[in-house]
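Quick one: this structure, given as structure tokens, is what I'll be asking you about.
Let's look at chain A:
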Amino acid sequence: MAYVHSIWPLAAVLLPLLATVPIMLSGRSPNLRESWTLLAGGGMFAIVASMLPTVLAGGGFVLTLAEVVPGVPIQLRVDALGMFFALVASFLWIFTSVYSIGYMRALEEHDQTRYFASFAVAIAATIGVAFSANLLTLYLFYEVLSLSTYPLVTHEQNAEARASGRKYLTYILGTSIGLVLPAMLIVYQLTGTLDFTHGGILAGKASPATLSLLLLLFVLGFAKAGVMPFHGWLPAAMVAPTPVSAFLHGVAVVKVGVFSILRVVFDIFGPDLLRSLDLGVALTYFVSITILFASLVALTQDNLKRRLAYSTIGQLSYMILGAGMVSAAGMTGGVLHIAMHAFGKITLFFCAGAIYVASHKKYISEMDGLGRKMPITYAAFFLGALSIIGMPPLGGFLSKWNLLVGAVQSHQMVLVAVLLGSSLLNAAYFFPIIYRGFFAPAPAGEAREGIREAPLFCLLPLSVTALCSLLLFFYPTVFLQLVQRALFP
Partner candidate 1 sequence: MQGIIAEIVAKYNYWIYVVLMMIGFYAMIGKRNLVKKLIGLNIFQTAIILFYVSTGVKRGGGIPIVDKHAALTHGIDPATVVNPLPHVLMLTAIVVGVSVTGVALAVLLRVYREYGTLEEDEILEKIGK
Partner candidate 2 sequence: MKQVQERARTRAVGESLIIQTAVRLMVPFIQLFGLYVIVHGHYSPGGGFQGGVILGASFILTAVAFDLQTSLKRFSERTNAIMGNAGVLLYTGVGLLCALLGGLFLDYSALVRIIPMDPVEWRSLGIFLVEVGVGLAVMSIMASLYWDLSSRGELDEGL
Partner candidate 3 sequence: MTTSNLHIYILAAPLLGAFAVNLLGRLSRRWVAPLTLGVLGYATIAALVVLARVLRDGTISYTVGNWRPPFGIELVIDPLGALMLLLISAVALTATFSSLTSIERELPGREHLFFTMYLLLIAGLTGLALTGDAFNLYVLLEITSITTYGLIAMGRGRAPLASFNYIIMGSIGACFYLLGVGYLYLLTGTLNMADIARILQGLQETAALATAFAFILVGLWIKMAFFPLHSWLPTAYTQAPSGASVMIAPLMTKVTVFLMIRVIFSIFTPTYAFFHHPGVQAGIVWAAALAIVCASALALAQRDLKRMLTYIIVAEVGYMVGGVWLANTQGMTGAILHIVNDALMTLCLFLAAAAIIYRTGSLGFDSLQGLYRRMPITMAAFTVGAFSMIGIPPTAGFFSKWYLLLGGIEASQWGYVAALVFSSLVNAVLFFRIIEIAYFRTGEAGHGHGHAVVRVEEAPLMMLAPLVLAALALIAVGFGSGPLVNGVIRLAIPGGF
């Protein structure tokens, strides 16, 4: 692949980062502040999209910032995999911003300036992760993301939020410093480079035992991916405002974790190495536990956002599962699921937030009959849930189908069972919500006159993302092409 030296990757990262300055300065005038946010979001998406044709044509962009360690510069590079992720993230950020404005204003939240500033830094870091050319750069942006989302998690500032923030940092920083950093150093020690190279850099450099240890360190170390046992931060982080949950769990944080693992699996280890050492199989079995267990726990949750959180934990491991299969269809499905799950889950979170804004309800058991009051929200929720479960005609079907094919191709009937079983569980924890919303009688003696649809700023994004989930089933071409480019150039 030919990489062109270009300033654009940096521009995509810097635009939201620099937007924090006017956002903080215009804290007294909310309208101005929000227009900066939207401007940055739109601009960033435009920059990312403008690079899309070149990437689809097999090209790419690269920019070296500074050589900080011999052989490892801080370098940004736009390739197909990164483009795929950046496209999803930057596109969804626009809607998250719009939704945030509606949500925060409707609830008259405090410290909105800090909120929007942290948000902008977070998206900059996310794009940075997507465009990282080597593990060190990725690690850099990964940490920036961890730190910039901390104020978002602790936004409420009460004891519970502080405790969650502490938990969040303990998991995220603890694993990244304690596991990823040593693993990265060992890789550097072994190979003298950290560059993401198609086909991996580790082949023939270390013993199988060392490689297994490294893989374990990376998979567990990128705790944002929520692989058990380091998943505990995700439900805890649900104390954050809902747009944060939507953004964290739909787009940025968790996907960054998965994306990092995929990067490492594809471009540091390389599928061939995994296959030759049977590490891929070990990986799939390892994450299967998370898939099933998380789905089971989700069934028991009454708090809607917590149920979604556990659902997320399960779905994230699908993506790693796909990568671990090291078969063409499996890997395609895994990567594709990043996008499909992002659109589906962000819809679900938007809906959860819209319900909270409209009715101040957090628990599923209280939501009987709400769907009749808020039909649009619930319809969107229905679409999102279908996509996550993997039903046609929604985007989620495509990725899950590919995963199933991949499992069959690699003759892992256990995985087929896991995938099917998990889908059933998904259905089991989503359908009751929808059923209760539309068909259960409203509890007697509760005044519900005031409840109606959430404000337009909330409603619009969730409708769009729900429709996108639908459209992705019919027009997945761009994403499929990117995945093909990324995996089989």
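Here is the rule we go by: a contact is a pair of C-beta atoms (placed from the backbone, for glycine too) under 8 Å apart; a residue touches a chain by one contact, two chains touch by 3 or more; residues count from 1.
With respect to how the candidates were assembled, all candidates are chains of the complex that A comes from, given by their letters.
Keep in mind that this is a model prediction, so the values were computed, not measured.
Colleague: Please state which of the candidates 1, 2 or 3 is in contact with chain A in this complex.
Modeller: By the stated definition of touch, the match is candidate 3.
Colleague: Mind listing the chain A positions that touch candidate 3 in their complex?
Modeller: Residue list for chain A touching candidate 3: 65-70, 73-74, 108-110, 136, 139-140, 143-144, 147, 150-151, 154, 156-158, 161-162, 165-166, 169-170, 173-174, 177-178, 181-182, 185-186, 188-189.
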